[in-house]
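With one protein chain removed, the remaining protein chains of the complex are shown where they sit.
== subunit A ==
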């Protein structure tokens, strides 16, 4: 009770505040201390309501108990000390402070006593500041009374625009309405409210206003002096009906009913209409519907067209508000005969037949078809009129879109000129006639000079320069009468056309073009029905990045280059004009790129590293973006193409050369090589035995087998084989017997004509291995056939009897004979011993023969058996195995003389 002094809060002027302050101070100064609670002072005013943006002054009065003077007083806004400049000392115990209230000003204002260095400041008193704005004046007050039932509602609803500041303080809105009779008011919201007048005060004058009030004050809007009629908004006209009358194909009668009795408000009306689906309203001139009426006839409509009509109303003087539009009412005007030509056009289709085209005649319904087109009548040149009926499914004249109707397709010679005429008809009548001239190919009128395109406001525009036509005596008139713009979608081949007037130079394509779709747009100048040459250009309504990248493949890879090849992106997927291609190739984490022109579809990337992996892709770009192909990997080669071949060829040539050189060398050195490989064999023909004359009978000459202890073995060189065989052939009949006789007779050496001459080594001393040791005891002998062995025989003797007598020669060889020779086993063993050097015996694994052969060779090598050759004719190729006793014929010592005496000597050799 002692601490607080309740003072009226709010805004007060300075003089009254001053007075109040002084009175309060006087009361406080005289006030005895009446509380047991020690109080140190107080602040005036208590709990004030302060206005944001205004100054506020408070005074702190210090009591004696505080033991402080005015100099010790400090003001604080919460924790912030108010600067001393804002203090005013009233007397020794009272100090006032003036602060400007803002949104940020703290709520608590404290009066404190400055403390000692040891003590903190001491709070004497504090007050809570309640901040806020005074109410703002509402503006733009407007009121309305709507129709309710058959009269105007008694509720008047008003709206206004409240203030823009935040309402910190609680604010009330009250709407007032004043009538001469009475005043009414109603509680309102912040921006709207209503008043119920009980009965709508028709034809009375009203005053409407809004009052806004909070603790900081009250404000009133401007008073809206208004006539009741200005508040009225009636319902829209009711029962709107449209009547279509036969024989009046261009009018509709609209009727409605007044929404409210005329005594409440006299109305005027508005009518608007449009075709179904268009939404493009046409309003009947207001003057035509000013009067208080309930019907109106719409005129100048299109036949066979469905119309939507709406009506609204307002006070006939325009007071108040327009009603809402009535609900849609629709009606169709009756049909009329077509009043415009069908849109006749053609498409020239190239034909495979030479000098001929195919003409596809097509059309669209007349713009003013005035009904459903049921068919067309077409006439080509001098032919008859033919009827093309149109099914309901093919054509819906009631749709907004005019469909293209293909009529005829006929072959048309390049040299033919013809006139096509067309009429459309509906249930009422025929249209005017359309005509089109298809000129000879050589007589086509000229095209426009140039053609360009651009896009603007989402539409594709075409611009062209008219053809430069001069009168040249051509069959067509030299004036362009109109232009036809034709566009074809590249993706699906859909086409359409539109007509433009003769003076038009720029036109927007009216079709429903698709974005990112390529269109070929052609402009045909028309010369009184003659179709001029077209000029065509490709265009896009809107370009985008290609839908897919090019399809890339590596055509060739080299050591340091690679040839890439890609296909052009299909036109329907380009979605724009390709401006360039960019080739990216990546190796070792580094990416390189090359930009090539749009007409490039292959490129050889050079300066690549050999034997390296590359990833490559090609990016196709349009003005709106780019799209990459898929990545393609490949490796460059280690060697360039042909490099390996060159190496192989050079190596091969070198090898061949070396081989040839070797061969030449071998040939050149053949003798010496031969000598190294095949040691010289003594030629038996040069042996002393060869010089013997075999002129003795077989019996006489047949040596005693037992006596032939030593037989020389003759080795025949491989080179002798040929001659041997030839000789064999010559003397085959004889040989058989001879061989047989030899077989029989060669019990010592086993040499025969059929087989190679045997070399038979007698080995009397099995344990002996040194030739020298046996040479003194073994002699060699040669068996010489009567026909001569391999031609070695002297001139053949005349056949006498059934057999020839072989001659035996014996050498003085000391070579011991082999067992085989000493114990011949038969013809087989003789055959196997034919060629011990080169021949492999067929029965090589025959132990006996093999042993024998090996043994022969071994013996020959060891002992250097002296072989005798019996054919002196081939002495050039024959060599006899030198023996210790004998030498080869070529300069070597001859064979040792046989110890067996020759009976009749040798036959003279041929």
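Just so we're on the same page, a residue touches a chain if its C-beta (ideal position, glycine included) is under 8 Å from a C-beta of that chain, and two chains touch if they have at least 3 such contacts; residues count from 1.
Rule of thumb we're sticking to: contacts and distances are computed from a predicted model.
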| item | value |
| --- | --- |
| Listed names "Transmembrane channel-like protein", "Ciliary neurotrophic factor", "BBSome complex member BBS4" or "DNA-directed DNA polymerase", with the criterion being the UniProt name of the chain not displayed | "Ciliary neurotrophic factor" |
| Absent-chain contact - pick from A:264, A:412 or A:425 | A:264 |
| Full-complex contact with the absent chain, from A:316, A:403 or A:477 | A:316 |
| Option touching the unshown chain, where A:65, A:80, A:180 or A:538 are the choices | A:180 |
| Chain not shown: contacting residue from A:229, A:451 or A:637 | A:229 |
| Touching residues (missing chain, whole complex) on subunit A | 151, 179-181, 198-199, 201-204, 227, 229, 261-264, 266, 292, 316-317, 319 |
